[in-house]
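Heads up: the structure comes next, in structure tokens.
Apart from one protein chain that is not included, each protein chain of the complex appears where it belongs.
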Amino acid sequence: MGRNPTTLLRKFHQARWDEPIILEMSTPGERGVLVRQAEKAVQTEVGDGLSAIPAGLRRTTSPQLPEVNQVRVLRHFMHLSQETMGTDVTIDISQGTCTMKYSPKVQEHIATRHPGMADVHPWQPESTMQGLLEVIYKLDHFLREISGLDRFTFQPGGGAQGVYTGASMVRAYHAARGDRDRSEVITTMFSHPCDSAAPATAGFKIITLMPDKMGYPDVAALRAALSERTAAIFITNPEDTGIYNPRIQEYVQAAHEAGALCYYDQANANGMLGIARAKEAGFDLCHFNLHKTFSVPHQCMGGSVGAVGVREDLAKFLPVPTVEFDGRQYFLNYEASASIGKIRSFFGNPQSMLKAYAWIMQHGADGLREAAECSVLNNNYLEKKLSEVPGVSVHYAADKRKLEQIRYSWEKLFQDTGVGTEDVMRRMADYGLQHYWMSHPPWIVPQPFTLEPCESYSKDDLDEYAAVLRQISKEAYEDPELVKTAPRNQVVHKVPEPSIDEPERIAVTWRQYLKKK
Amino acid sequence: MKKLGLVVNPVAGMGGRVGLKGSDGPDILRRARELGAVPESPCRAMQTLQVISRIKPQIEVITYPHEMGEDEARRSGFSPAVIGSITMGATTAADTQRAAREMENQGVDLILFAGGDGTARDVYQAVGQRVPALGIPSGVKIHSAVYAVTPRHAGEVAVRYLEGKLSLQEAEVMDIDEEAFRAGTVSAKLFGYLRVPEERRFVQRAKSGGIRAERETLVGIASDVIDNMIPECLYLVGPGTTTRVIMQELALANTLLGVDVVCNKRLVASDANERDLVRRLSGRRAMIVLSVIGGQGYILGRGNQQLSPAVIRTVGKENIIVVATKEKLVSLDGRPLLVDTGDEEIDRMLSGYIQVTTGYRDYCMVRVAS
Partner (left out) sequence: MIKEKTVFPYIPNSAPEVKAQMLEEVGASDIMDLYAEIPERLRFPGRMNLPEPILDEYSLKRHLTDLLDKNQNCMDFLNFLGAGCAQHFVPAVCDEINGRGEFLTAYVGESYADHGKWQALFEYCSLMGELLDMDVLSCPLYDGAQAAATSVRMAARINGRREILIPQTMNPETHQVLVNYCKPDLSLAEIGFDPGTGQMDLDQLSQEISSQTAAVLIENPSYLGFLEPAAAEIGNIAHDHGAEFIVFTDPICLGVVAPPAQYGANIVCGDFQPLGMHLQAGGGQGGFIATRDDMKYVSEFKDLMFGITETIQEGEYGFGEVLFDRTSYGSRERGKEYTGTTTGLWAITAAVYLSLMGPRGMEETGRTIMQMSQYAAKQLGKISGIRLAFRSPFFKEFVINFDQSKKTVVEVNRLLLEHNIFGGKDLSRDFPELGQSSLYCVTETKTKEDIDRLTSVLNEVI
């Protein structure tokens, strides 16, 4: 019993419940929960209430929702949660660029359960929300210090929406200058795809710079791409490869000379807290993903905040409302004539802002810096361990120090054994590890995988992780079919066709599936 | 039961090992043998077959006699169906072509051929686009894009294709003037397009950004070019599969291997030669639309020689539109796009950076070198 002390491998098996789809679990007449009925006196006054609904709008056939008793519903979703490998249960170094750090339970409990958060209505009078507004106000000031920029908004519901907000502000900025020609945005191949997709949504043409042989975006290409049509450059640094571009200032200067703004996608900020900031590099706008760097949980791709910061002269374009303090009270300011308006309803995800606030309050300047340093140390340590695993290589800047994540390659393994990154990805779950993330398309690095051992992971965790990859490499060389037919100890077996693009195979709801069976 | 055709050109690559370029013609072959050259392709083919042997029970191998496939297949543990007849030790291009045709008649699902550019041309001449094919590299420098990266890789791709996991893509077959090549210059022409199983490097994992299929990207590229077309301006649409989509979206007849001229979204000339182009350009506003040809990334000089230095000088660098998918650019692996017009001055003029259209309102800044 217990993890093998030498190999560090576990005899893991994921919970496998053979769980049906909830719509298959219906028993006519069963109730999952009973709901409040109107009082008799109310019924006397207004009748059944339904005759008020105009004839053409009355629902005549019941929705075909399943009828399941509460016990079974609970059990069903508990099974599904057991069949999910959240960061709480695994060494999640796997989801590189996502910064899967520990979401402290103390802040989780308060943010979800305290009625002063859970039961607050966004339209409540501001005098009744002072605690909430104080959190937002202070978080704004923390991020100003951390980034060096002057004002933050927390309205965007995620990093991509943050980039979209930035692009909207860039659009407003040039319009206010009377410059109608700024139709292009420049980004790089290794920046997040949202750095091109979100500005494109805001109406810009996108020019992408290809990486040079070292993996940096090509400076000469940038100069060739800059013109009086350039509205802004949108880049991530360090990029997804984990390489910090030391010439970043040159980029920013070149862009400014062309009259363009510079947006800093700080999804990969975790290694740089307290060490390098957007301001010193010259950026005009930036965003942080609160669910990455600032410990807000990832929530099955949900509930986050893309905190967008700007220089003072761009603050007038921020979405409304902003949170301000008049000396006595915190208030929501909707008066911003140059504002881009709104990106999202209300003022963002306050419970997530509270968690980020709590995390910063618990660590302080020294703690943030410690987090950054340890994440970089972890990454370099893991790189060293993986350099001993046959078949692994680092595609770019192999001789340079990387920051908090690295994009590796299994190209050699693939050439030697025919086992590729997707096979390894499936197999690792048999050892209790979350599938690693490979790369954004296009796959410039062949057979890629991107790992980010942020500061939440101990040396022992890193050793175990490396041990698993070493084991799978061994399996690939000795018995490739074992890896290629993985997973074996998981909830389900391999899906041979995970990309579904024939119309006849598309079934995104149970009813669609039944119709096509 | 899937049928796999196997054609080995036993003399391919013989020149390379002893410093001769190409191995066409009995003279070159004799010279190579004198210099001690031994056949390359047989052992390369066997590397491929070794990988394929894991699906041996599910496939039937059909091949040509002796050194044109039968030997390699048997030595790799297969019991192939042997068709046709050859003169051992004296195989020629005609044999390759006959083999491919006969395999087509046998209804093979894929033709694997081991050889070089010449072998690829022979297979193409024989079956065109009617049968999917894939090359096992065994020659000298290969210009055609129909080859796998390594013999093992060819095996992997073949297996996945026969298992139904890969789709087909068109890849360029290049016609190299072998004599000129031996003399030190490369003079290549686009010969045709074979349908080759495509390995999807472009796996879509949508964490953020967007989900797109390649076809839609091509349509996006075409739409971008078309939406920006200037009235009365001539568009010289070069050869290739990416430029073809532009013609398809305009519902105009397309010359896959040649240059078509479009104006006001209508076809003005099909498969124009250089003289024709020069004549039409006189006094007119014009733009050139170029595909990226083949694995080496040429935009000029490998199959679009009708776009001569004179034509390019008249049109001007700023009026050249290059179209390519991001995946194509990525496959260059950090290398620049290449130009080889035969005119050093024009090559120099074109070098530097060019904005490539990679989608609708989507571009890449790419280096160009000569």
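Residue numbering begins at 1 within each chain, and the chains themselves are lettered A and B in the order written.
The criterion applied here is as follows: contacts are C-beta pairs under 8 Å (C-beta built on N, C-alpha and C of every residue); 3 or more make two chains touch, one makes a residue touch a chain.
Nothing here was measured: the structure is a model prediction, and the numbers come from that model.
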item	value
Touching the absent chain when the full complex is considered, from A:153, A:208 or A:434	A:434
Selected from A:207, A:235, A:269 or A:360 as touching the chain missing from the view	A:360
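Criterion: only the chains that are shown with their structure count from here on.
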item	value
Chain A - residues contacting chain B, complex	98, 159-160, 186, 189, 192-194, 196-197, 200, 204-213, 218, 220-222, 224-225, 415, 418, 422, 437-444, 446, 496-497, 499, 501
Touching residues (chain side chain B, partner chain A) in the complex	51, 150, 152-153, 156, 165, 201-205, 207-210, 213, 326-327, 329-330, 334, 352-353, 355, 358, 361-367
